[in-house]
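What follows is a set of notes on a single structure, which appears directly below.
Omission of a single protein chain aside, the complex is shown with its protein chains in their original locations.
In this document, chain identifiers A and B correspond to the written order of the chains, with residue numbering beginning at 1 in each.
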Amino acid sequence: MTETIIQSSNLFLPTILIPLLPLIGFIINGLFGKKLGHASGWIATLVMFASLACSMFLFFNLPSGTTETVTLSNWFYFNDIFIPFAFLIDPLTITMLLVVTGIGSLIHLYSIGYMHHDEGFARFFTYLNLFVFFMLLLVMGNNYLIMFIGWEGVGLCSYLLIGFWFKNQAYNDAAKKAFIMNRIGDLGFLLGMFMMLYHFKSLNYDKVAIGAMSLGVNHITVVGITLFLFIGAMGKSAQLPLYTWLPDAMAGPTPVSALIHAATMVTAGIYMIARSNIIYSLAPHTLDVILIIGTATSLFAAIIGLLQNDIKKVLAYSTVSQLGLMFAALGMGAFESGMFHVVTHAFFKALLFLGAGSVIHALGGEQDMRRMGGLGKYIKITFLTFLIGTIAISGIPPFAGFFSKDEILASAFEHNKVIWGLLSFSSMLTAFYMFRLLYLTFSNSFRGTEEVKHHIHESPTVMTLPLIILAACSTVVGFIGLPPVLSHSHNFKNYLSSVFAQSKTILPAGHQMSHSMEWILIATAVGLAIVSIAFAYFKYVKQKQTPLEDEQLKGISKVISNKFYVDEIYNAVFVKPIMLLSDLFLVIIDKLVIDLLVHGVAFVTAQFGRGLRLLQTGHVGFYMFAMVISMIILLALQIFNIFNFLHI
Amino acid sequence: MENSIQSIPQNWYLILSSFMFCIGIMGVLFRRNAIIILMCIELMLNAVNLLLVSFSSYAGNAEGQVFVFFIMVVAAAEVAVGLALLVSIYRNIASTDINILSKMKW
Partner (left out) sequence: MGISQIIFYLLASFTIFTALFVVFSKNPIYSVLWLILCFFSVAGHFVMLNAQFLAVVHIIVYSGAIMVLFLFTVMLLNLNKETEPHKPLLLKFAAVISGGVLFLIILAAMKTTIPSNYIAPKASEIGYVKQIGMKLYREYTLPFEVASILFLSAMIGSVVLAKKERA
């Protein structure tokens, strides 16, 4: 069963360099970060750009429609189970590689400016490099085990970076919450892997797919595996009911929110399902579950986002909502559309987070939108780039968000009209709260204190440059996937077609939509977005309304503002009973049983020792007598076969 | 002269050396003078030496005698150190009685 290690390919070196470079950066920064000072940030950024260059090389050199496997070692054998340590390079991987290294590089660059005054500067870049390494492992592995290593690793880095300012207890709690929520999902992932090992004797993507295909559609095993894997995705990608960690994760530094909690890590769940598209296609029941949960999350998070006042919280809920949209796309079997939205969303959401970071930087740490306003005059570059990001996420052509969103909505319309309605409503809400955010932050006059106002300044070039690049990308990246009415070739779809070809044959093919229908859908979507933007304009610019203080809220808005009390419900339903149970165990099992056992053993030993030490008379003659008599006894026992029962 | 190991059964040597060994043990228990005890230990070592040599000769294997050689080395070193210890003990308590040396207890 040995598989030969192929090293002849000219893609070998760049392939292993991609994850290796961030790892080297991590090691250098981790070991010498303190001495390097601010150079560590530049090292981290440099390895990221080098990694990006390698990804580009792969992108241009991999023949289209082919797959390359780079095996580093035959990792382990166990009975008939064989797991190689190998990387799988195909269009889907390269897409993710470009997103991770591309946006990762820009965010590293941005962080040099953002974290400049922080005492944990080197530590920050160490974690960031480690995160990128694990993320690359996640997307590059050719089996679920390597993906799982990356999966756990990014979870760890997420934990470390959310709790980056560990002196604040609330931030630590947020980090723990993220970690525990992710663990719940990871358990699902792990169970899914166990089922795969049990039924298919392999964790390789292709072998699992072949095994699943031999079982047939909606076989209970495949449905089980896919559901378990989806639980993992729910945790990592913040879907109902495991989404509550993501808004709290905003405790971390803003570049972290941009990189981990918007652009890359949270899309790991979507990547995983797209990667497993064949087994998911074989389990339509699971796809239905994904569709429902994705749609519900999208709507739910959008509604909560309407009344949040923390600039980062709004973006966090918008991320949850957009992730829900992507899952809905996957649930409809529109894997390319989901991946397309991953790509466009990565650009504009990273842009929005970095813009928010720039705003926070300008205001010296203020995050409450009620204390902002009128910033457009002071920080022009941030304002303009943020505006582009907002337009992109709202779905106004020709910016990136429009194309991907429109594609998902079109699939939804084909699939189920109700889902289409709900998703359209959620997009409308998205447009509204994003422009609410924009107006509250940048329009009208400043509402904060004079001291803060005096201090407002534009960010340095290392921060504005990534903003400008991301804004440019957010503008044009949508053109890689033009809808059928505008263009005959959908470049992105074509690029990924080889990955999803097999699942297309399994899933029932949707009938081709007529062009007029498509125009109507586009017009509806854009119309709804414009209406909600206009409403936001009317409300927050014309009427100059500002959100009420927390105490003044009542009725339904109070419920929404408090996030439907989900945290409180989880607290009451899960946390409190567990705490109670652990108190109970503490008193009964721990204090009574275990302590009694441990202390009892110690007590008995001590008493024996107290008694037996009297034998230690100090008289050599006595010792010798004891020795000789013991010798006699031992020999006698041997002779009279006393030890026979021991079978010595 | 006939060869002795062809006419004497090996058992005799076994009994002799175990008797010597037991005399050594008895002496260790019997006396209180540390020097005599050291001498009795030498006696026991010699009993073992005798046993090893007898086995070596009867079995036609030289290794036993090599081991006797090493036992002598160890015995000589032990006596040198042991007697030096005794001298320094005697200097402190003016006696070699083991019953006085009972400080090392709980």
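The rule is short, and it goes like this: a contact is a pair of C-beta atoms (placed from the backbone, for glycine too) under 8 Å apart; a residue touches a chain by one contact, two chains touch by 3 or more.
Not measured: the values here are computed from a predicted model.
Annotation for chain A: contacts to the undisplayed chain at residues 621, 625, 628-629, 631-632, 635-636, 638-639. Contact residues of chain B toward the unshown chain are 1-16, 18-27, 29-33, 35-36, 38-40, 42-43, 46, 49-50, 53-54, 56-58, 60-63, 65-66, 68-70, 72-81, 83-88, 90-91, 95-97, 99.
As a convention for this text, only the chains that are shown with their structure count from here on.
A separation of 77 Å divides the Cα centre of chain A from that of chain B.
Those residues of chain B that touch chain A in the complex are listed here as 25, 28-29, 32, 98-99, 101-106. Interface of chain A with chain B (complex): residues 613-614, 616-621, 624-625, 628.
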